[in-house]
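Note that one protein chain is taken out, while the other chains of the complex remain in position.
Take a look at subunit A:
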């Protein structure tokens, strides 16, 4: 089971507010900085894919996702990086065994983004992973990915 320990942002008894760690506590970077970081990430993903390490590539792609911004270009750029790694995965069971549970929710969000493209190979791959991931992470994981309307991918 996963849990996040949370920190207090403003902590005076009488007027305190608790937020999830790493969530909105810092102002989002500007879109250009995020795009250039995703580009660097994409290059590393390509290198890992050339070395036939698709699972490491996927983990790298999911790292820092979704980008902490409302900018659709950033979200698309990150999706392209995730999609590239996702499509290279052959051994789904091995991938899920390697991936830490903290990545399950974000992976599920990208699977739904993949399914929404309507592209046949993408959908087939996403459905295949979706089935195995649901076995592993339960319907709660689906609920978390669908119910979160703030950190969209």
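Keep this in mind: contacts are C-beta pairs under 8 Å (C-beta built on N, C-alpha and C of every residue); 3 or more make two chains touch, one makes a residue touch a chain; residues count from 1.
The rule is simple: contacts and distances are computed from a predicted model.
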Per UniProt, the name of the complex member that is left out, chosen from "Protein cornichon homolog 1", "Molybdopterin biosynthesis MoaE", "tRNA (carboxymethyluridine(34)-5-O)-methyltransferase" or "Actin-related protein 2/3 complex subunit": "Actin-related protein 2/3 complex subunit"
Positions on subunit A where the hidden chain makes contact: 1-6, 8, 11, 13-20, 105, 127, 130-131, 134, 137-141, 143-144, 147-151
